[in-house]
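Note that this complex is displayed minus one protein chain, with the remaining chains in position.
As written, the chain order gives the labels A, B and C, with residue 1 at the start of each chain.
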Amino acid sequence: MFSFIVQRLMVGIVTLFGVAVMVFLIMRVIPGDAAVMLSGAGAGAVSEEELAQVRTQMGLDRPLVVQFVDWAGHVARLDLGTSLRTGNPVFDDITRRFPYTLQIVVMATLIAVFLGIPAGVLSARYAGTWIDQLLQALSIGGLAAPSFWVGLILILGLVSLFQWSAPLLWEPFWVSPVKSFTQLIWPALAVGLRQLALIARMTRSIMLEVLGEDYIRTARAKGLSEWHVVIRHGLSNGLLPVVTLIGFEFSALFGGLIITEAVFSVPGLGQYVVASILNRDYPAAQGIVLVLAGIVVLGNLTVDLIYGWLDPRTRLRGAET
Amino acid sequence: MTTSIGLPAAADGDVVAVLDAAPSRGGRLRALGRISRRHPLGAFGAFVLLTIVVVAVGAPYIAPFDPIEGDTAALFSPPNSTYWLGTDAFGRDILSRLIYGARVSLMVGMGASLLGVVVGASLGIVAGYRGGWADIITQRVMDAMFAFPMLLLALAMAAVLGPSLQNVIIALAMPIVPRAARIARSSVLVLKATAFIEAARATGCSDTRIMLRHVLPNTFAPLLIIATAYLGLAVVQEAALDYLGAGIQEPEPSWGLMMSGAATSLALVAPWIVIFPGLAIFLMVLASNLLGDAIRDLLDPKLQRDYP
Amino acid sequence: MNTVVAQSLLQIRNLKKYFSIRGGVFSREKARVHAVDDVSFEIMKGETLGLVGESGCGKSTTGRAILRLIEPTSGEVWFQGENVTKLDKRSMRHLRKEIQMIFQDPYSSLDPRMTVSSIIGEALLVHGLAPGRKAREARVVELLETVGLSSEHMGRYPHEFSGGQRQRIGIARALAVNPKLIVCDEAVSALDVSVQAQVVNLLEDLQEKFGLTYLFIAHDLSVVEHISTRVAVMYLGKIVELAPAKELYINPRHPYSEALLSAVPVPDPTAKRERIILEGDVPSPVNPPSGCRFHTRCALRVPSCSQNEQVLTEVSPGHWVACQVRTGAVAN
Partner (left out) sequence: MTISGPSNTDAVTRRDVLKTGGAALAAAAAGPQWALAQGAPKRGGTLRVSNGGDPPDFDVHQSATYLTQFVTAPCYSTLLRADPNDYDKLIPDLAEKTDVSADGKTVTFHLRNGVNFHNGTPLTADDVIYSLERIRKPPRGIVSPRKGLLGNVDSMEARGSHTVVVHLTQPQPDFLFMVSNAFNAIMSKKVAEPLDAQGQGMKRQIVGTGPFRLTQSIDGQIYELSRFDGYFGQPAYLDKIQFFPIRGEIERGAALQGKRIDAGFFFPNEGVLQTLRRVSGMTELRRPTPTFINLIPNIQRKPFDDIRVREALSLAMDRESFIKTVGPLAGAFFHSHGLMPPGSPYSLSEAEIKQFSGYDTLPGLGGNIAANRQKAMALLEQAGVPKGFKVVILTRGDLPAFRDSAINLSAQFKNIGLDVTVDVRDTGTFYTMETTGNFQLVAHSVGMGGAVPDQILGEGYTSYGGRNYGNWKDDSLDNLFREQSRELDPKKRAALIKQFQLAFLKTYYQINLAWVGYGAAHWNTVKGWKALPDIYANMQMDKVWIDA
């Protein structure tokens, strides 16, 4: 097991290296550079000579390979550099914004799990009835609605019905949990809807499959109540793929939040990464993409581990090939 | 193991299902009728998509107004008898823009998902079939693309390429590539171990022939499923790109564009500007998901057993 | 039955195939499966060589290595004076016209997305035989009829056929290129007993008709007995006995062959054969026993069996055994 983890981590590091190369190259290929953006872009009277000086100052005039090696070297020492835009260490910027994003992700996941799994179970339990059909229609709808559109509609509704407006100061969770919860519930809902639908659908189909298995028949034959059978025997055995889905979606959520954060103007990672790319803030954009990719890699690893833990059959997967 | 991140449909297991699902040539038409009776939702999805295609193709004949030239006397008109769905900030008829926008959204959706799936599947099939270093390198590159947040990858690509329609399609296809590659590769690994691939080799088929004639047709179904699923996703992502200002160019009407830019800041005074394009996207994604579901059900022998 | 065959068609020399088990952080080789471990034999033109052994003994691997469906670790395969193991991809594809294979599982060895006509026609197509669509179709019909199917089956898909019919399609596919050698890899194992006989008979008829040579791989001696000229018995990657079929059935010398043979039902109920039950399980091919690989389960074993590697020794003309006890090299 240990060597499996180590092996997966190594693969993860290789992956991250690939991401690093990609984001580095992409940022350099995008027209317009940090010097232009940070020199009062559009003011018009900034000469090419001044820009060249700024580039030298930022080290942007060095060969790309040198810049990459320099950056990668710092990243290896967990130093993501200094944001060209905010002047703060990128790491600090990220850690300050990360809690909001994480909280939305966690809340969205909780909403999805606590509504999605029961909905799926209910759907499976009453498969074929109107309850099932209604829930299925809702979940297909939930999948189809673009999350930022849901966000916009939510805002529209909130504003016109409750005179709601986006909070000015987003309280961190540890300062005021209740306030923070009420502030972030809307974006969490907007992004969580999709996860909810996914989980409900997945739970339903797995439950249907599991409920057809022999041991469920046995349980039924023993005269246990239907709900007992569904929950104790069905759900607990069908949880594995749902866990996988949650794990994968959890990490995919981080990327998907970008747009929802923009809609709700949450000061999370999403806004930061978009602003960094648009402002050609190389260290920031590179750093945050790397962090987001790291989350995806870790998420996948966690899923693998949970999988191995829940299902011993997969434990030796690494040794097969 | 599930490889369908962020996807409602498509799992590796489908490959096995496909092996038993080849319809005979004669009964196809009859089968179509049977299928739509068994999968009314799938038929509905196909119908909606088809309608969108028809509307898109016939846009100049169907649209009541010019989608670009606005009526300056009717800015922000709420839905009324002239402008059924109202007008936007430039006095442009929303219905007409939706009708013309179907072209862009369809092209983006189909283009991106097809391109992404074709490129991804080719990479996945070749890598999976060949194995060795090519496979390892492809896998690592795909992993890196995979770990790159989907929207950011598209955003960055759009910024690199510039925002023309074809570039947006390329940008949106990028995140689909690794996903399609993964699914194709895992299908190929399953297939590779099957006897009929070995038989083809024993027969003397070249690798290219085996990949094209034996591997591809047998991975086709899962790929078709993910293609329908990503069609919807690409449409949504295009809207998101537009929202972030890196998508389709004005005045070209695209559904995503209609929900972003000036539109959103006016949503409070003129909510119809935002609501209708969103509904259109919703409908299209819904349709493609339903169709994907139906295809999936059709190809799953387990479910077929339930319908004798 | 021909007992003397002048011409050697295929020679296998010191064939080895090890599979690596990799694991750990750097995918190091952790262990090896000794699937085929130093096997040599030859097949004469026109004969049928039966290759038997329990599953996992390496017989299928041997068959696949001949066609280079898997690459041997070492050793040589000579076919008509050509070293098959040295051929490049292109020549290898060409050689596949000469050597064909019939697979064990008639369900999975046919591409479910292709019609019977394209499955059989594919071999013709890739080797440029019967050029033109019409000619190809005519040839496919001919082949179908040869194996007992008819032209109306051409447009159908494999799943529309029964197991026996599918195996006939597989045979037709192998025949399509007029091969000299056909490797029948457990060609009838997956079929019902009644169907087995039909297919075996078909194979025999075809052999006669087209002068084919077979390497007939099976785990069941009874099938092999019927069709083979000579039989080789494999145990854990090695050939332990090689003899003319009749000779082997009458007078098996290796204790493992004896045990295998004792499990074969005898058509004559009066003839009584003592059933030998082997003790223990087949050892793991990852760590095969030292010396004679069979010694862990052998009733005749002596202490030196676990040390001495056994070599095939000719005990009577054409009858080779790898057992120091039976060949008299050591005292029982």
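We take it that a contact is a pair of C-beta atoms (placed from the backbone, for glycine too) under 8 Å apart; a residue touches a chain by one contact, two chains touch by 3 or more.
Since we're looking at a predicted model, the values are computed, not measured.
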Neighbouring displayed chains - absent chain, whole complex: A, B
Touching residue (missing chain; options B:55, B:127 or B:159): B:159
Given B:85, B:270 or B:284, the one touching the chain that is not displayed: B:270
Touch residues of chain A, complete complex, unshown partner: 30-33, 36-46, 50-51, 53-54, 56-57, 85-88, 93, 96-97, 155, 159, 163-170, 262, 265, 267, 271-272, 275, 278-280
Interface with the undisplayed chain - residues on chain B: 68-70, 72, 75-76, 89-91, 159, 162-163, 245-246, 249-252, 261-262, 264-270
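One rule holds for everything that comes next: only the chains that are shown with their structure count from here on.
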Chain occupying the middle, per Cα centroid: B
Identity of the chain that, by mean CA position, is farthest from chain C: A
Geometric centre distance via CA averages, chain C-chain B, whole Å: 48
Residue numbers on chain B that touch chain C, as the complex places them: 18-22, 24-25, 194-196, 198-206, 209, 213-214, 217-218
Chain C - residues contacting chain B, complex: 64, 67, 69, 93-94, 96-97, 100-101, 103-105, 108-114, 122-123, 126-127, 155-157, 159-160, 170, 173, 177
Chain B contact footprint on chain A (complex, rising order): 11, 14-19, 21-23, 26-27, 29-31, 140-141, 143-146, 148-149, 152-153, 155-156, 159-160, 197-198, 201, 209, 241, 244-245, 248-249, 252, 254-256, 258-259, 262-263, 273-274, 277-278, 289, 292-294, 296-297, 307, 314
